[in-house]
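What you see is the complex with one protein chain gone and the rest in place.
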Amino acid sequence: MARATSVRRTAAFTIAAWIIALVIFFPILYTIITSFKSETEAIQGFKLIPSGTFESYVEVQTQKDYFKPFMNSVILSVGSTLLALLISVPAAWSMAFSPTKKTKDILMWMLSTKMMPAVAVLVPIYLLFRDFGLLDSRIGLMVMLTLINLPIVVWMLYTYFREIPGEILEAARMDGASLWGEIVYVLTPMAVPGIASTMLLNIILAWNEAFWTIRLTTTNAAPLTAFIASFSSPQGLFWAKLSAASTLAIAPILIMGWFSQKQLVRGLTFGAVK
Amino acid sequence: MGNIQLKNVNKSFGNVAVIPRIDLTINNGEFVVFVGPSGCGKSTLLRLIAGLEDTTSGTIEIDGRDVTGAAPAKRRLAMVFQSYALYPHMSVYKNIAFPLKMAKMAPAAIDKKVQDAARVLNLTSYLDRRPGQLSGGQRQRVAIGRAIVREPSAFLFDEPLSNLDAALRGNMRLEISELHHQLKTTMIYVTHDQVEAMTMADKIVVLNAGNIEQVGSPMELYHKPDNLFVAGFIGSPKMNLVSGEIAKPYGAATIGLRPEHLTVSKTEGKLSGTAGVTEHLGSDTFIHVRTDGAGMITVRAPGDTDIRFGDKVYITPDPSRIHRFDEKGLAIR
Amino acid sequence: MGNIQLKNVNKSFGNVAVIPRIDLTINNGEFVVFVGPSGCGKSTLLRLIAGLEDTTSGTIEIDGRDVTGAAPAKRRLAMVFQSYALYPHMSVYKNIAFPLKMAKMAPAAIDKKVQDAARVLNLTSYLDRRPGQLSGGQRQRVAIGRAIVREPSAFLFDEPLSNLDAALRGNMRLEISELHHQLKTTMIYVTHDQVEAMTMADKIVVLNAGNIEQVGSPMELYHKPDNLFVAGFIGSPKMNLVSGEIAKPYGAATIGLRPEHLTVSKTEGKLSGTAGVTEHLGSDTFIHVRTDGAGMITVRAPGDTDIRFGDKVYITPDPSRIHRFDEKGLAIR
Amino acid sequence: MATQQTRTLARFMMAPSVGLLLIWMIVPLAMTLWFSFQNYNLLNPANVSFAGLFNYKFFYTDPAFFQSIWNTLVIVVGVLFITVIGGIAIALLLDQPMWGQGIVRIMIISPFFVMPPVAALVWKNMIMHPQYGVLADINRALGLNPVDWFGQYPLLSIIIIVSWQWLPFATLILLTALQSLDGEQKEAAEMDGAGFVNRFIYLTVPHLARSITVVILIQTIFLLSIYAEILVTTNGGPGYASTNLPFLIYRTALLGYDIGGASAGGIIAVILANIVAFFLMRAVGKNLDK
Partner (left out) sequence: ETITIATVNNSDMVRMQKLTDDFTTKNPDIQLEWVTLEENVLRERVTTDIATKGGQYDVMTIGTYEAPIWAKQGWLLPLDKLGADYDVDDILPAIRGGLSMDGKLFAAPFYGESSMVMYRKDLMEKAGLTMPDAPTWEFIGEAARKMTDRSAGINGVCLRGKAGWGENMAFLTAMSNSFGARWFDEKWMPQFDQPEWKNTLDTYVKLMNDAGPQGASSNGFNENLALFQQGKCGMWIDATVAASVVSNPKDSTVADKVGYALAPDTGLGKRGNWLWAWSLAIPAGTQKAASAEKFVAWATGKGYLDLVAAKEGWANVPPGTRTSLYNNPEYQKAAPFAKMTLASINSADPTKPSVKPVPYVGVQFVAIPEFQGLGTTVGQLFSAALAGQMSVDDALAQAQQVSVREMTRAGYIK
């Protein structure tokens, strides 16, 4: 399809796409705009150009330190993602390269572990965490996030691995590589785009997980979701402050997502590539 | 050393016996080619030898040692895959060095070996490139380089040239033959290309539905095919097989006539017919003649033949080169 | 009808002129083959004709009508892609019926056409299968079936047989030639296979870096190549090109000797040398001779030659078949 | 790829994930099952007693029960409908040549990066609020009466918000699938005289089937447990109009602190999810094999 399309056609598509993109992006854009307004300005109806005040940011920072929850978010999302990859890469490896009749069922079952509504198991989990001394510990939460997202990670890796020709792994085996060597030196580096996009998706999911991260932490392990929870609906005006806090909370992941957008698109194919 | 023995080897997928039962001995230093129609089990056999598949029953010995249950890495074999199976994320250098690294060789020794191999294969100036930046022929050489650095006891090649275009294929064919002359290591080579099989092999193994039809040197197979299958499979264009009345006088159920052993004339000859499609290659002309009584027969004529579509022609076989087969399709000698 | 004219066509990707400027006339009913090295612009040219790419400048006419800006669907051409481009989720029947369905033909008429095409192509028993369940050759035929039901004014084939193995390729070659005889529709065919080009074409167009080097019948190109490029490109094995002292006596900068026009002897001849690798094909033997003074020369000898690696040999060219070229590489006639 | 050795190894390699997930599934499930047979109010821990099936009966007879199941399904189906159709449409659009494609793509996938409670707050207060939401401003500018989204169309509002969050996911996956559609197939169809619509119906949709299946399966699992958005926006109301099963469980568990009842609800939710998954797999599962 390398035919040069007419400029008019391109223009039409461009306009349509920009309109849709702006509509979809608008809530986020407006949040960012609002974060630069003063509180009274924020509730004064539609206004696209803010007065450009940073007072909300200043206030947010003085009210609650941003840095520690930010670090926790980074540690938790990256840590849980790495942990998930560590145990799901071998699993996806065996499902993709040594499939059995049950493989599909196991995949479905894995997904089904996500069916229990979190609210229903809060107390059981809280009791478990208490008994193992994991409340407000990064390790505990990291393991939890790992387990929550593991099925998705396995799914994505599995579909991605299926696109890697088995012959290359066999070649490694012929070359004297052990299983470990095969996975570390050959499979993993080859699957880098897929693993990268899986990582990104998982980091996003872990970053945005707002139930357990709030309920199982107090101070040491509390990530940005808890940071946000301290700015939503207090008594008094809070739109601008909430917007500033929200902007702060989503900015890192948004920036990361923007920079890695190509990876995401490339990797998230779910085995659709021939 | 590279003495490979298959004893009573059987391989089934589920309850389909892809290889019913095979005995085969490959001597050290031989260049053995497996040929056969698509799906006959060539790759499977190679993979059994490599240890990438389990045998269902039977044993495989390498240099007298039973390796039936051994892991691929333990068999000291090197394999070049049909798709090359290069590591796309590694440079040419690293690709070639990989098996040595796995063998925990010292970096200095690795470097020497890789450089030597690269020199032999003319790859020295590409060592830093990734496979994706190489042409088909260069990739092929990297795959071979990766195989030779290990000094294996035997090489296994699975249709290594099938992805290349005609010109490149010709060059690579020569290079591999050259290599075999230099290294004198056992090589097992799978192909469906006539020219490759005929020109490279010391010994050709013709497979059909998992069975060995014949084993022999290329010229043996060309001149003395054991049966109809081998006769039809070896040689290009295909041998013409004629049965019925015309075969009778020769005391055979079927006779086989190679296109290159037939002469064609506009005036006289044993068999009459009408020239059908004539294929001019410049060097030769293949004339497909619709004979009276013996069906379609392909004849190889010189490049400058004046026979045209529709001409009345006569064909004469070279009597000393008629192949005779009985009702079971076995050669009558 | 299928008269195609390219006038002054130029195609650039960005600022790379893939096709600098081409004029070409293809007459109704002709079988035209495009050949040339990889990357020379064969596919691009075909896609320009199909309307899958825009020309940068110049016009394309089909049957006298300017179609330069017309959509592919409007050109009444059918194309068979190198990858077949079958619709994987449709049965064979539906694949073949698709263009008719798009043309809003009545179901009964569609059925008749599809059944007819299937009969011609021997696909009747596969009509319910999906492309994934077919062998390479069968897929190929489906792609052709999809092209022929439309009764287009011309067929475009882009290396349609390159994915097939040798045996299948030979059969399909004949089938397509047959088809051309039956339909008498213009066909444009891209290939890099010597045999295909030589045997199928009415007219071969040799391309090099987007330029036409020579247009002519296969025999014209074989016997009278216009220049070194064409001489080296047409014929298999390649023509031997010798320049320097040896060419001088012939009043040429370079002379060209086809392997099949050389005779080799152990006792006497024009050029002396040592036999290198000899390739035995049964029907023929290719001997690569390292000559004294003229470099490597490939000779085609009969299948039963007794020359072996390392023998001292003599080569004699057929004097009437020596091709002569000047310093610019143009043929001297 | 299939020697006994590798197969054994493969089982071995799967063990950690399967084992961990098994524990992760069984332990909470067992505890939940255990609690579901107890009279256990968190605020009254002294009075724990065996309840038999009473919790199930109580949960099942909740006046909001059937509506909550209906609402759960409506949300799942509604969001799937919007995201799959919208995802296909947007993916098709993004697949066309245009200026600033990178930026457009970034903007469209951005909602995925926003935490669900934040998204709900933003939509509720800044976009949909009938007094000072942007939509109301637009309505007023057009001389129309602002719509009371959460009062009049509570479920639709939630579907819109959740769809907004999940649209990027569907778009991303479908876009990549679309890009893997063989160019020559498209061209072949074009030469066969198929216009844009026909190419879409006969070529694109079948090609996307597998990705659509993945989108549906993964999203369904997530959508079945949506509740934060409801909590922030409508609190399940008005009436039970936007109460879904997870919200009902939330109300039981974290407002009523009725752990027994919530556990019973959790078990019911798992059963329901399994039923949905079963039918889904039967309906679209075969697309996964391709």
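As written, the chain order gives the labels A, B, C and D, with residue 1 at the start of each chain.
We adopt the following convention: a residue touches a chain if its C-beta (ideal position, glycine included) is under 8 Å from a C-beta of that chain, and two chains touch if they have at least 3 such contacts.
These numbers were taken from a predicted model, which means no experiment stands behind them.
Shown chains touched by the hidden chain across the complete assembly: A, D. Screening A:148, A:191 or A:222 against the full complex identifies A:222 as the residue touching the chain left out. The hidden chain makes contact, of the residues D:105, D:186, D:207 or D:251, with D:251. The omitted chain makes contact with just one of the residues A:64, A:104 or A:162: A:64. When the omitted chain is restored, the residue from A:29, A:78, A:196 or A:214 that touches it is A:214. In the complete complex, the hidden chain is touched by one of A:103, A:178 or A:230, namely A:230. Interface residues of chain A facing the missing partner chain: 39-40, 43-45, 62-64, 122-123, 126-127, 130, 135-136, 214-215, 218-219, 222, 226, 229-239. Of the residues in chain D, those that touch the hidden partner chain are 41-46, 58, 61, 63-64, 124-125, 129-132, 145-146, 148-152, 231, 233-241, 243, 251-252, 254-258.
What we mean here is this: only the chains that are shown with their structure count from here on.
Centroid to centroid, with C-alpha atoms defining each point, chain A and chain D lie 16 Å apart. One simple way to say how far apart two chains are is to compare their mean CA positions; for chain B and chain C this gives 25 Å. In whole angstrom, the spacing between the mean C-alpha positions of chain B and chain D is 56.
Shown for chain C are the residues that touch two or more other chains, namely 52. Multi-chain contact residues, meaning those touching two or more other chains, occur in chain D at positions 1-2, 182, 187, 207. Of all residues in chain A, only 165, 167-168, 170-178, 181, 185-186, 189-190, 192 touch chain B in the complex they form. Residues of chain C touching chain B in their complex: 38, 135, 165-167, 170, 174, 177-178, 192-195, 198-199, 218-219, 222-223, 234-238, 258-260, 277, 279-284, 286, 288, 300, 303.
Across the complex, chain A meets chain D through its residues 1, 5, 9-10, 13-14, 16-18, 20-22, 24-28, 30-31, 34, 43, 45-46, 87-88, 90-91, 93-95, 97-98, 104, 106, 108, 110-125, 127-128, 147, 150-152, 154-155, 159, 166, 169-170, 179, 204, 207-208, 210-211, 224-225, 228-229, 232-233, 239, 242-243, 246, 249-250, 253-254, 257-258, 261, 264-274.
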